[in-house]
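A single protein chain has been omitted from the complex, and every remaining protein chain is retained in its original position.
And then chain A:
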Amino acid sequence: MSIQEAAERIAARGESAPRAARDAVNQAMVNNWVEAIGDRNPVYVDEEFAAASVHKGLVAPPAMAQVWTMGGLHWTRASDDPLGAMMEVLDEAGFTSVVATNSEQNYFRYLRHGERVAATAKLESVVGPKRTALGEGWFVTTKTTWYVGDEAVADMVFRVLKFRPPSAGPAKTAAPVLRPVISKDTEFFWTGLREGELRIQRWGETLRHPPGPMPPDGDFDAKPDYVFACGRGTVYSYVVHHHPKVPGKDLPFVVALVELEEGVRVMGELLDTDPETVRIGLPVEVAFVKIDEELTLPAWRVAR
């Protein structure tokens, strides 16, 4: 199952069951919070001031909405928690690190002491893979709503980036890839990829790719050597592969025919790129996708 399919399945479950806050809204937790944050607003702590205010009594800081239902020190996620389920899927795919990127909270009213909130959560969207400064990753967006009884008192759209740290190495493939047939004529090319070199066959002055047994002019005595391509080029043509499934690949993916600065064209997957943004002429650079000790595939990334 692809990451997208797993996300759709989790999103289709809708809202999780309500999780009740451990404690009702109380002055002790408010005091800790305002002291730590340095918030001296008297409506949270000064009973007399609060009674005379628009609130007609003490209220909790609205920004504490999420605090009431935080898990605490010894906590495990509920089994129907959509964020937890999505994190597991991405962990298994090698996207093991997480960082919060967005929090958008709406407060419908302030909470008062003695009220006990409960939260439900649902998965809104999973977008990726995206190339980010932290590494390749997926943006996971959830929506949480806090209730007192049946009344929604606050909600939050929360987005995290679940990413693969660059040091974590190549992507884990879910299934074996289709392997190329390596002949005596093409062996130098695959050996080069294993060593991080993009090698292009040369017959005299003429470069030729894909490599073959004969020079373009058909001289039987000619012997080829190769040059090291600089690895920069532009998209000459491309296809977006939606169907059928390909072993080891999440759909859709982009296959690009890239015209190198050296003048020859080389085919490979265009990695970490939204198919919508690909265009003829897009500058790209070579990438080396290590499948195992024997096989490294050439691929492309959008040039920075």
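The definition used in the following text is that a residue touches a chain if its C-beta (ideal position, glycine included) is under 8 Å from a C-beta of that chain, and two chains touch if they have at least 3 such contacts; residues count from 1.
Following the convention adopted for this analysis, contacts and distances are computed from a predicted model.
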Task: Undisplayed chain, where the name is taken from the UniProt record, one of "Sarcosine oxidase subunit beta", "Sulfate adenylyltransferase subunit 2", "Thiazole synthase" or "Dehydratase" - done: "Dehydratase"
Open item on the list: Tell me which of A:Asp39, A:Glu187 or A:Glu261 is the one touching the absent chain.
Closed with: A:Asp39
- [ ] Determine which one of A:Ala11, A:Ala24, A:Val67 or A:Leu257 touches the chain that has been left out.
- [x] A:Val67
TODO: Could you list which residues of chain A touch the chain missing from the display?
DONE: 29, 32-33, 35-43, 49, 53-55, 61-64, 66-67, 70-73, 75, 97, 99-107, 110, 165
